[in-house]
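First the structure, then my questions, so here it is.
Removed from the display is one protein chain of the complex; every other protein chain stays in position.
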């Protein structure tokens, strides 16, 4: 029950969509890391609204400010704190949402959980906006990982039933990940990408939204990260991913596809490639017994359609205690996938760096 | 990186398949709970091998012994420790597995992670046998939940592509869960069950195995359990479920099916049923913003085919550093789902009781 | 290894003395608490420098700013984040301290631990200034406790060997604690207070400093807080107190005085006072077997003399790798006790509220 994630690298996030500021405290970063802030800002810009016609045109003039933990261009080893002041708030827009519970959102569960004291403006602490500090923290982790030769990429595997070409389970070049990073809708197959865009814009026109799937891959991971019980790599990764709003499912490797495989098909055989044992298949998505196997870590996430839609919906008015209808005004993402992808990649980086730092402690006292 | 799960109710497990004993320490159980040990043993018998022709005929004469924490027929409030002595070990059967890495198992990742010091006999600490103490702990949690009106059920939603009738997303009667509990292969649709059995036995005949899906439902949960960041109900549940060997995916509610829904279809509308707001759909699987919504919690797990198969497979011999072939002798489960179901139900009970106990602390200082 | 304290009420602190800002994130505060901010500021002013002739005349124009977690005059139940911008920094004053390690400070241990990357200005993250956000968090906890009838007081039990009259081990009136709160040097015996002041001012004149002891008492605590292993009330309290800079010892009740008592003298007998069992002595300082006994919690802390002194001291220059001498310029506290007292009281409040909230979860599922 806590806004802190991680065992060795602990990230604490705070803030509400329309409060004074949102931010993060990152505790456990090794000292002496020089951070490329432009790169961090670039990752955050990918997540920011207003970046393309596929996302909400809302602008967030998000200025990150480092409060502590960075001195003479290096991490100090003590907590690195960051904040983003909330601006462009239009809190008044949200007055109706005090009593009219948005379907598909946590408005009513939050109301009950917090006894009516939660900040309801823009979803408050439930807002997707809280993923900005998460992306920030992950972007730092990602830089550390890249120096270790670990690369992360993701793409829109599916938008409203239109499927992109999947990653090759045995790994992809970093160049592909770099190309994907620069796209407003990261896909491998451009034709599919165009069809997806059309589906998104069509839904938007109707005041509606669409969901899909994101596929994420982590290459270059050493063997041995994660534990059989209870902190498997899959456990840690899924724990984090279900903190990303709209994620409703996760599968590793063949995932739900295992249901139609025989064991003899599903087992990844081992072979010697010179001195090094390798697998020529990756049904297990780079994780065996909860531990990284040396094959790329590969997982897919189910992303639900944006809950905020313009279409008129049935819901309740908790002040009047009666049924009502609601059309959510304002500018919403007709599909959250383009903006979810950088959140997912960077959140994955946090998980992996935490596992990596945690693993390092075990290897030296014998 | 730890064999302990839970925030308020902490369960620590230990043991290897062929070591002296396996067991659990449960810390945080409230004092004064009277446990129905017959019921605990019944849950453990459901998980035990040798219970039907669908499972390995291996027998484990598992005697649970309570070491502490239970006095005069009630929990004391201090750690409840339990052990099961390992018997029927035939360790010799496993000598070949010291060097021949079983594909689809953690033999080689474990070898690397633990520098070759792990107990390789029967999978050691990676063995499915370690789920026995987990089932034990969960069976106690389940009894506590039942007194609170919270019921858990699961069934084989899919075996090798044969699909059972799903749970009704708005809830099922406890009577159905009770009926499912008594079946060797818990299914709702008996016809489908027979087809599944045939598929399992056919695979077994070939020295092969099959996978599938398990659907699990939790009814009677109060609203408000779980947190938006980072300990959502989905995060906690998936963290636990990926500790159950062979689980490779999890989806809540419509899960991956959200990819083809519009927001206007996917959002669960709210209505007043008298004083009480309810939803007439449950696409979100009982969780909104990471928090229990009052609808039944509903999730499906992807279960991979048993990795241990009799069929000859390619693999490596790490002593000789050369490729080899391996046919895993002994008696294996041709499909792990019948035995995984009680593990899943009881592990889910642990997660829910931990969330429930954790939640209670928040509600009293105002 | 973490800047987060607490199990149910988690406080994360960040910042360096001369960085951009210092602050705290408080996670786990129940929703619906209305905070008296003037009272919080009053507690922080007690800790602030420049408040009397006994403390450093440095002024910190500390403005607390609430970043999140407080909405419409109540806590939301989500993280309450706060920051204080650093002003009046005179970083240049500290240039010499980059290489000249101050004796009695963590300059050199910090240099080694963080590989030379720590912020050395004003002690960086080791600075006593980091107790400002701790005091802030504790002042909120204290308000919650007071509503529950739990009061905390502390006084200068000893300054350079001059001893104040001790608290009565069976408890003191809140009125006494209130009077102590308003004194620049909180003592019970004014005569002793004057002698202490003289000792402090005499040391200051010599460019030196003095230490002493602080006695702290918590009245009104219910029985049953804390655990035998490993989270005894004494364990939790000492864990926190040794985070307060300059604290080098803690004793509960008769503490080191137990060395000269017989068991028959040391045991606190129980008697019925009407329906209620009470003790007429409190040698155990309100804690038995790690658990609050219902008697006031009473502990004393050893506080070392301020390490920063004007007097010339021998030390090392790590740049030149040679011995040198150092006279620490600037304005220092000749005795830290007057400013440590509010830190101690409020940090104690954090510990107690965490124990109280943690305890609440145990009492409801039977």
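We just call them A, B and C in the order they show up, numbering each chain from 1.
Heads up, the rule we're going with is that contacts are C-beta pairs under 8 Å (C-beta built on N, C-alpha and C of every residue); 3 or more make two chains touch, one makes a residue touch a chain.
Since this is a predicted model, take the numbers as computed values, not measurements.
Only one of the listed residues, C:45, C:201 or C:261, touches the absent chain: C:261. Only one of the listed residues, B:49, B:104, B:124 or B:224, touches the absent chain: B:124. Contact with the chain that does not appear here is found for just one residue of C:138, C:253 or C:342, C:253. Only one residue from B:40, B:55 or B:81 touches the chain missing from this view: B:81.
By the touch criterion stated above, the residues of subunit B touching the omitted chain are 1-4, 8, 10, 12-16, 19-23, 25, 27-28, 31-32, 65-69, 71-72, 74-81, 83, 113-115, 117-119, 124-125.
As for the chain not pictured, it touches subunit C at residues 1-5, 7, 13, 101, 103-106, 108-110, 112-113, 125-126, 130, 134, 158-161, 203, 206, 208-213, 223-224, 227-232, 234-236, 238-240, 242-243, 245, 247-272, 275, 277, 283-285, 288-294, 300, 302-309, 311, 313-316, 318, 321-323, 355, 358-359, 362.
Rule of thumb we're sticking to: only the chains that are shown with their structure count from here on.
Most remote from subunit B, judged by the distance between CA-atom centroids, is C. Look at where the CA atoms of subunit A average out and do the same for subunit B: the two points lie 26 Å apart.
Subunit B and subunit C have Cα centroids lying 46 Å from one another. Residues of subunit B in contact with at least two other chains: 228, 358-359, 362.
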